[in-house]
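Submitted below is the structure of interest, expressed as structure tokens.
Removed: one protein chain of the complex. Kept in place: all other protein chains.
Note that the chains take the letters A and B in the order they are written out, and that residue 1 is the start of every chain.
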Amino acid sequence: MAPLYFLDLLGTVAFAISGALVAMNKRLDPFGVFIIAFVTAVGGGTIRDMLTGRLPVGWMNDINYMYTILVSTLIAIIFRKKLRFWSKTFFLFDTIGIGVFTIIGTEIGVQAGFHPIISIALGTMTACFGGVTRDILCNDIPIIFRKEIYAIACIIGAITFLILQELFENTNYMYIGTTLIVIIVRLLAVKFKLSLPTFYSDYR
Amino acid sequence: MAPLYFLDLLGTVAFAISGALVAMNKRLDPFGVFIIAFVTAVGGGTIRDMLTGRLPVGWMNDINYMYTILVSTLIAIIFRKKLRFWSKTFFLFDTIGIGVFTIIGTEIGVQAGFHPIISIALGTMTACFGGVTRDILCNDIPIIFRKEIYAIACIIGAITFLILQELFENTNYMYIGTTLIVIIVRLLAVKFKLSLPTFYSDYR
Partner (left out) sequence: MAPLYFLDLLGTVAFAISGALVAMNKRLDPFGVFIIAFVTAVGGGTIRDMLTGRLPVGWMNDINYMYTILVSTLIAIIFRKKLRFWSKTFFLFDTIGIGVFTIIGTEIGVQAGFHPIISIALGTMTACFGGVTRDILCNDIPIIFRKEIYAIACIIGAITFLILQELFENTNYMYIGTTLIVIIVRLLAVKFKLSLPTFYSDYR
């Protein structure tokens, strides 16, 4: 199995579980839990494919995504009582999904020959759009607009990935390493409560 | 006129009226009523076409959809005072639209050669997405996430359709019969207040 495909399924598992956790927290019925898990898992890749014209979108041509999300949702439902530390579990899976999908989206942009800035934007959208849709459907203010340097972590990882690709040949280590960079930057940002400077003290 | 095309226009009428009723209930101006009617009627088919790459989307290539929605909206506005039983009328038209669009979306998936599960998902999305968009634009919590076995009715109808297609040749009776299955399952589900079992009694 190609490493990018393996990473894609890993990100699908992580995001599906994060979506299922939010949906269960909102007391949705089992079908609603599956729908939110599904949208969270494939939302970013779907918008990326619709924008770039990779149609039909990825999950329609490969039934493995559907099965992966179904199993992940079932696991989340079955183990819901074990999750003593709900918010930490959610945060972990959300972060893994973000890391994986950033690099996949950026690589797809590179392969399609887009400008590096557009590739970075594609990676960031792939990573963030599923979570944004999850939050909108669950009627939360999208986390991306409120907290932390969520998207900045994606951008740092994507830029690192593009620089490494310029310097070296593509290797599996490069995918995994830059995925870890996104994850670590986000973990550090949350741990040390890093955020972008604001400028509203002087703003009427 | 091909039966699928006739059913498509029938579903368009039903969803346009359901959208117009919600919009009038929200006291939107006539243009807003038309927009909500339009989005409700074409929303599901539009997302289906964008995901599968049937572009431009259906209603852009056939002006009859636009005329159908315009006339349906006018009828809904003109007869608004006759609607003594608003919620029942809304529910009826919403259910007809769901039934029709489930089978159309599933059939399009089959014709495009997708996996049966993907075809079922396409049918369900075609049926449900217009109503979800209507509810989001009107600032309601999407009905699909809150009540009844809305989407389950679509899935049961779509599976029946796929099984019948395996067993027999495609006939107009099959389209109409499976559309009725979706409608009847939903009506029964609401009448007997059926819903999926939840599992939150034990959930912290």
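Keep this in mind: a contact is a pair of C-beta atoms (placed from the backbone, for glycine too) under 8 Å apart; a residue touches a chain by one contact, two chains touch by 3 or more.
Everything numeric in this text was worked out from a predicted model, so none of it was measured.
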item	value
Identified contact with the non-displayed chain, of B:Leu55, B:Val71, B:Ile163 or B:Leu188	B:Leu55
Sites on subunit A contacted by the missing partner chain, in the whole complex	50-53, 55, 112, 114-115, 117-118, 121-122, 136, 141-142, 144-145, 149, 151-152, 195-200, 202-204
Absent chain, residues of subunit B that touch it	24, 27-32, 35, 46, 50, 53, 55-57, 60-61, 63, 66, 77, 80-81, 86, 136-137, 139
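The working rule: only the chains that are shown with their structure count from here on.
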item	value
Mean-CA-position distance for subunit B and subunit A (Å)	30
